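Only one protein chain is missing; all other protein chains are in place.
To keep things simple, chains are lettered A and B as they appear, and every chain counts its residues starting from 1.
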Amino acid sequence: MNLKISALEYVEQVKNGDISAEDFVSSSIDRIKNVDDKLHAFLQVNSKAVEHAQQIDKKIKSGEKVGQCFGMPISIKDNICIKHSKTTCASKMLEKFTAPYDATVISKLKQEDAIFVGKANMDEFAMGLTTEFSAYGPSKNPWNTDYVPGGSSGGSAVSVSAFECIASLGSDTGGSVRNPASFCSVVGFKPTYGLISRFGLISYANSIEQIGPITRTVKDTAFLLNILSGLDSNDNTTIENGNQDYLADIDSGIEGKKIGIIQEMMGEGIDPSVLSATNDAVSKLEGLGAVCEKVSIDMVKYSVASYYTITATEAGSNLARYDNLRYGYEFPVEGFEFNSYISKARAKFGPEVIRRMILGGFVPSAGHAGKYFLKALKVKSKLTKEVKDAFKKFDYLIAPTVPVLPFKLGEKIDDPIALFLVDINTVMSNLSGIPSISVPFSISNGLPIGIQLLANHGEDKSLLQAAKALESTVNLPEVPI
Amino acid sequence: MTKIGLEIHCQLTKLESKLFCSCKANYREQEINSNVCPVCMGLPGTLPRINQKAIEKATIIAMALNCSTPEKIAFFRKNYFYPDLPKNFQITQLNIYGDTSVGGTGSIMVGDKKIRITRVQLEEDPGRLIYEGSSSKNQITLVDYNRAGTPLVEIVTEPDFENPKQVREFLNILSDLLENLNVSDPSLEGAMRADANVSIEGGNKVEIKNIGSFHDLEKAVHFEITRQESLHSREIPIIQETRHWDDKRKITISSRSKEEELDYRYFLEGDIPWIKIDSDTREKLRSEMPESISSKKNRYISEYGIPGQVADVLSSDKFYSDLFDKSHSQTNAKEVANIITTDLMGLVDTREKREQSKLTPEHLKDLADYIQEGKLSRSSAKNALYEIVKSGKKLSQTITELDLGNLSNEDELLKIIKQVISEEPKAVEQTKSNPQTINFLVGKVMQKTKGKADPSLTLNLLKKEVE
Partner (left out) sequence: MVTEEEIEQVAKLMKIDVHDHKEFVEKVHDMINYFDILDSAGVSEEEISMKDLPLTSLREDKHIPFGENLIEKLNNYKGHYVRAPKMV
């Protein structure tokens, strides 16, 4: 069974009767059994996946209407709720939490007959960019298992990259889809804020995060976006997209389009191989008829500080509900006074989560909000304006997804500021709400480099066209696992 | 000078669903933790879905209190840990980024005193705690979240009250106003709660929290003033603090926890966009507001000539004014008002009795018409009303069953009159010297007819007979 096919190829082959959903899904499960000991992409594998695939095959045979996914195996980041299944956010705090409802994206995928092969590993509560902060142990980069796969949707990116499934859903708060996509050489997309419903996504920083697909090809992302996007009455922050078909015209190309190269994302600290890959990408796009020019977005310098201030504040509030009273893990309340119980119960959070929550208590507090939180919001506002201005001149912006190459496990985990700076190229689209995508571009010393393209608010379709054009210029080696 | 300010919490009990989910707004009389869903239980991944009508109702409260209403409203998170808060933050409103709560500054007249309103805000009610356990060692707290997410409007006043009497008058006006707006039923247990702040001349401000009813609010304010005055007279300083109202002992107690140390870390609730209420929408809401109590009162006086005091009583209670408005005609209005204020109010004086009453506007209309047409005496009407409230039967049927109809058949009446004349020769004689004695004879006829004789007909016939 060839597991190395794209989502659209899978659909085609099942439709044609070349392969069955059951054969493909059971091969995927076998693959997980074979490689996941090394990679640890999954926190949980769905034991009913093959059975489910059999049902879909039956539906196909009987001529019943079958959903667009035809039993396609997909992994789901473990911060997205699937009814009756454990959703832990890779935290000990939610060790025993079983979601009693489906996230909107899950309902939509179920309707289209997707099969969830398992819950993907992540940094605890999506706080991190290496997946090393998972309370259940890190995921490993399939390109070199000594290296981090990126994060926080590390498990998702690994599972797609290592052919354990066809596609995955991650969540992107400050780069958490794009960063691991870049490190694992797969496509990672962060849509315009509100394009995909967050209902059922366990919040980290709700005002800026989005669920995003991780796929092998740009077209697969467009295919999934057709299913996932649109207004949801369960999420008041979703936006109308007029039922756009993101696959249609995806080959439009980028001839005559203007692309701005963001200077602040290619400066100090950038790895030379990343810089040369980016320059190479720019020439290739020019070769396709695009016009590329340098552009400066001043607020990028302050974006990481703004990002961490806002996310810490929202996380401090979003994670307050984990008091272990209504759900959580075994820890009886008898004999405790309220405050001491809650404080002990919450000590089960991992150290990174605790650090960020302490920050989240500090920066918006009565005495400090003026110095930190309000300024962070103002930087966000000004950055959004600057980005808007840039799009008056340019159709797209470009920058490396991550300014550095994947690094070794344990290399940066103890240096929070070094980790902060890895985020510098990705947080801008979260703070300003615009769509951005990481496209696999090159391999340097066996380690992947992704290139990030960004478009104006609501221009997701046009962004996918540009990404498709960039994708068409590369021919990358296969993952060595 | 004594200064009292209030924070009134009023549940929007007339709504069907909670503020952010589709669970029942009326959490009362339900199985413990049965009126809950993933949203109001604050389960991971859930998002608030705001109830449009809640914003509309809160906005008309603000309008009725003459508050400014902004173009856009915003919601904020108030962060603190408490077991009755499923998310450990409360979604509420504030005015830290400009006026963004449903109501800005306003005022309301209480007699001649103007009470300024600081703001009106919409927020979610927490769940309820039940304490359990015998010894202090195994003591635990049980929580029922049925109430969590019930829409709550908070009305904050400036410290403009000078004494408990003004507080009481304000609360009466406010209850009537909220009921009349059809937003809340103030008589429901827990529907109205309050915090107060009290300071006397030369003393610090003291907050009193946790006052569970309007009735207790007046008592709590009174207690607190007395306590502060007593301290003051003994030259003991009044410290700035938060006290709790103990509704069993009816006293205020100093809170052991230092609430002033709480830092709520207010910030915008990102899951709810700002909500735009443009001027057209606001005008529409204003035009759909129920008629105000004072306008009703004026209408009753000027259109029907109902006496001021009767109009006052009638207009201030929505239950009665609704009945009146549905049953009266131009000709019987005074009679309907009379029946309601003299007879009905005594019959259905509690919430339960109102709910059980089977009286319809149709009944009231018939009663008034029958009285005006002389078919029913006032005293029989009262008896009929008593019956109808219980049975809901038609007036005509009630009259037959209880044999209440007026005796207005001249022949029958004449027979009885003649009988009375023969039995009371002395009185008949006296009518010649003292015309007032005729009333004694009317009374005798009434006795014999058990009050059913048509009084004016009886008088006319008697006069003819004794002459």
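We adopt the following convention: a contact is a pair of C-beta atoms (placed from the backbone, for glycine too) under 8 Å apart; a residue touches a chain by one contact, two chains touch by 3 or more.
What you see is a predicted model; the values in this text were computed from it and never measured.
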Options A:Q44, A:S134 or A:T237, residue touching the unrepresented chain: A:T237
Among B:K276, B:K326, B:K358 or B:K432, the residue in touch with the chain that has been omitted: B:K276
Among A:M357, A:L397 or A:M428, the residue in touch with the chain that has been omitted: A:M357
Touch criterion as defined above, residue of A:N2, A:N34, A:S343 or A:S472 at the omitted chain: A:S343
Subunit B residues touching the omitted chain (full complex): 15-17, 22-25, 31-34, 36-38, 41, 49-56, 72, 74, 81, 83, 97, 129-131, 133, 136, 139-145, 256-257, 263, 268, 273-278, 281
Residues in subunit A touching the chain absent from view: 98, 100, 194, 233, 236-237, 299, 301-302, 305-306, 308-309, 316, 320, 323, 325-328, 333-334, 336-344, 346-347, 349, 351, 354-355, 357-363, 365, 371-372, 374-379, 381-382, 384, 416-417, 420
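Note that only the chains that are shown with their structure count from here on.
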Chain centre separation in whole Å, for subunit B relative to subunit A (CA means): 54
Footprint of subunit B on subunit A - complex, ascending: 79-81, 87, 89, 94, 97, 99-101, 103, 198-203, 206-207, 233-237, 313-314, 316-317, 320-321, 323, 325-327, 333-335, 338-339, 342, 361, 364-367, 369, 373
In the complex, subunit B residues that touch subunit A: 38, 41-50, 77, 79, 81, 83, 86-89, 137-138, 140-141, 143, 263, 265-268, 270-273
